[in-house]
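Missing here: one protein chain of the complex. Every other protein chain is in place.
First chain written, first letter: the chains are A, B and C, and each begins at residue 1.
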Amino acid sequence: MRELQAALFALLALGGLAVVLTRDPLRQALVVGVYGLLLALLFFALQAPDVALSQIVVCTVAVPVMILLALAKIHGGEHDEEDRKSSPEGEPR
Amino acid sequence: MSALAYGTAGWLFLVGLYGIVTSRNLIHMVICLTVVQSSTYVLLLSIGYRSGAAAPVFADIPPGSRAVDPIVQALTLTDVVVEATVVALMLALAVQAHKRFGTLDPNELTPLRG
Amino acid sequence: MILPLLCAAVLAAVNQLAPRWATDAMGLACALAVLVLCAVLAAHASHRLVYWFGGFHVRHGVAVGIAFSVDRIGAGMATLVALMVSAALLYSVRYFDEVGSLFGALMLVFLAGMVGFCLTGDLFDLFVFFEVMSVAGYALVGYKIEEAGPLQGAINFAITNSVGSFAMLTGIALLYGRTGALNMAQIGAALATHPADGLVTVALLLIMVGLLVKAAIVPWHFWLADAHAVAPVPACVLFSGVMVELALYGLARVYWSVLSASLAAHTADLRAVLIALGLLTALIGAVMCCAQRHIKRLLAFSTISHSGMFLVGLGLLTPAGLAASGEYVIEHAMLKGALFMAAGILLHRFRTVDEHELRGRGRGGDPGLRVAAAVFVLGGLGLAALPPLGVFFGKSALDGALTPVPGYGWVVGVLVVGSALSAGAILRVAGRVFGGWGERVPRHHEVLSAVSELPETLSPHDRTPAVMVAPPLILLIGGLVVGLFSGLRAAIAAAAAQMADRASYVAAVLGGHAHAIPAPHTPVVTLDFLLAAATVLGAVALAVWALAAPAVWWPLERVQGVATAGIVVLRRLHSGCVNDYIAWLVAGLAVAGAALALA
Partner (left out) sequence: MSERARLGLFLGAATGMAVLLAWGMAGLPAFGAFHGAYALLIDHVVVAQRHATDAVTAVNFDYRGLDTLGEEFILFTSVVGLAVLLREQRSERERPPARAGEEHRFQGASCALRTLTLLLVGPLVVLALYVDSHGALTPGGGFQGGVLGAAALLLVFLGGGYLTMRRLSPHRLVELAEAGGAAGYGLIGVGGIVFAGAFLKNFLGYGTAGELISAGTIPLLSMAVAAEVSGAFVLLWSEFLDQALIVRRG
């Protein structure tokens, strides 16, 4: 048990670093999902199943979905602008 | 083991702050903020852990037997919800900021200076 | 007896938000109901009231549930909060063209968060209400999504405050790890047996930083100017008038209820750190205040400056200092609220709050503008402590509280300079806008900062609705004369003594007996009048000088050169970039921590 916990703590420390150092938000959304899973595993190892469950639903479902949607909006907006520039009528698509 | 557990919490706090300070993208910054917040979960749950104890669910174990601290778990649950809301609000702000400024780089947001 | 009622009211306020058709009238009714209940509560709180949610009482000295433990200062703050929210809601009825009931909903949640923060006796619950307040605040600042400024202001606000609140939560976790308790009285009782060690010091530091970020104390103040400059006026009234002060209240609560006994040996060090922070804030806020031309941002820096002065009073760590700050907070909240509302009238009429663009345009004769003019002139003088109006009594109580503490007599002088600077800037605005004096400086200027802002209404209005005139007028009069009621002053002094009495707090919450500490009494002395006169004269002189721009003789010119350079550097530091703010936050934390650790 101790070994498992120690390994998870160490992995988590690395995972946090990985999240921070991933500068591309799209990739980061995925890394943070993995990081959330690691956290949930640690919580199970620390005998906190309630927290682990909500961690899973929040960190691997709710938050990445919001990030991806926000990114979709932002990139979509960029595409629209590009389209508008390219199409002579100025009407998006 | 204590050093590793509490140290991880402190490390995550500082690493998240490092990410925020060096961030060039608001969405990246928001995610780094969740790393800072996750340090509080790790700290709370590490404090409440008791060696060899079971989860505080007395359906599986007899009442009154050795269990880890349920209070910190309840606090962490509250904290997790706070994370979700803060992320939602900040992402909304980031989306709007992108609409107005055309950039997500906090260094290029200029209207408020001095 | 009263408390369930209060809770029901807070809840009713919150329940009514739930359906979207919560209208302005309902919102206002809720706020007023909370106001009445809080006032009743404050009147009855001469004995500490403890209310256990869920009906859980203490078992074997361990608090099982969450308690609200209400004393006079807490209830008084809650009353002030409800008063300001009511005024702001009334004001906002006609303020927005696009009226959204969502705005009212956010304001009421904000109210509920602040009232809960005032009354709670549980450390984690304090954090929860702190977050409720913050989350409502982020949305309120970003309310005007059409423009760039509010978004940036809201982002800076949200990120800085979130980091602060996580620091606070870490501190709470440390205390829980030590004591295994979350009830403040219980933690206090558990800590009282040992002198403070590293854990307690660091926990204090983290909680303090979390709260001081919200209280806009240098170097954690950057977000406030950004957020205030761009938030809708009714929200500004609340942020400046009560939210900042509430954070300081939280610090006082945590110190007096939890940590005072275990930190007894370190009182002098903590006092030095807090007063140093407060003075730095008072001065930097005042200087930056003079360097603004955007009126709302100017008022925001004035708030920062005053927040520093409150911290000085609080940082004395004596009941007298606490009482002085409490009195000062009430007077300041009303005056500052009135000033922001007057700025809102200008924005509503002329679609700008740029001091130089507005030059002379406020000279019209209709009631709205006349009230705005009165608010700026009298509000400026009131903030400069014109005896016996405005913050005079709070200020004199602060002077009185400083005298008995050895080594801090000189602080009074710094406070005079700070008040004179920021009040002078307000009077300068009054002179320029309503008098048409002074010259008009082009938009890009070395010293003055320009922040662009779009109006909150679609088109300029040629008259001001009565509901926008009445609240600032009421607050102005209230703020000017409230200090005159000696009964109130005595009540605040008694309340401060009550709050500072940790033993009786523990006794009330956990059961047991303790006797009360007598209330401090600080009479007004001649020196106070002299100091106040100096402040007022300084402020007026500064305003006149700024408006008349006389030919300066050479020593002054040199001083001016140095001052200009200093201001330019200061302004550079206020970069609007949240990365910088976080770097400063950590730096401030490390320096304050080092000061506490090494002392």
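By our rule, a residue touches a chain if its C-beta (ideal position, glycine included) is under 8 Å from a C-beta of that chain, and two chains touch if they have at least 3 such contacts.
Here the structure is a predicted model, which is why all the values come from computation and not from measurement.
Touch, as defined at the top, links the missing chain to these shown chains in the whole complex: A, B, C.
Among C:Asp71, C:Asp125 or C:Glu355, only C:Asp125 touches the chain that is left out of the view. When you scan C:Val202, C:Ile477 or C:Ala534 for touch with the missing chain, the hit is C:Val202. Although one chain is not drawn, the whole complex shows that of C:Leu28, C:Val135, C:Met184 or C:Leu531 it is C:Val135 that touches it. Against the chain not displayed here, chain B makes contact via residues 1-2, 4-7, 9-10, 13-14, 17-18, 21-22, 46-52, 55-59, 63-64, 67, 69-75, 77-78, 80-82, 84-86, 88-89, 91-93, 95-96, 99, 107. Interface residues of chain C with the unshown chain, by the touch rule above, are 4, 7-8, 11, 14-15, 17-20, 51-56, 59-66, 100, 102-103, 105-106, 109, 112-113, 116, 124-125, 128-129, 131-132, 135-136, 138-139, 142-143, 145-146, 170, 174, 176-182, 197-203, 205-206, 572-573, 575, 577, 579-580, 582-584, 586-587, 589-591, 593-594, 597.
One chain of the complex is left out; on chain A, the residues touching it are 48-54, 57-58, 61-62, 65-66, 69-70, 72-73, 76-77, 80, 84, 90, 92.
The rule is simple: only the chains that are shown with their structure count from here on.
In whole angstrom, the spacing between the mean C-alpha positions of chain A and chain C is 37. The mean-CA centres of chain A and chain B are about 13 angstrom from one another, to the nearest whole unit.
Looking at chain B, residues 39, 94 sit in touch with two or more other chains.
The residues of chain C never reach two or more other chains; the list is empty.
Of all residues in chain C, those touching chain B in their complex are 124, 128, 131, 135, 138-139, 142, 145, 147-149, 151-156, 158-159, 162-163, 166, 169-170, 173, 176-177, 182, 225-226, 229-230, 291, 449, 451-452, 571-572, 574-579, 582-583, 586. Within the complex formed with chain B, the residues of chain A that make contact are 1-2, 5-6, 9-10, 12-13, 16-17, 19-21, 23, 25, 28-29, 32, 35, 39, 42-43, 46-51, 54-55, 58-59, 62-63, 66-67, 70-71, 73-74, 77. By the touch criterion stated above, chain B contacts chain C in their complex at residues 9, 13, 17, 20-23, 26, 29, 33, 36-37, 39-40, 43-44, 47, 71-72, 75, 78-79, 82, 85-86, 89-90, 93-94, 96-97, 100-101, 106-107, 109-114.
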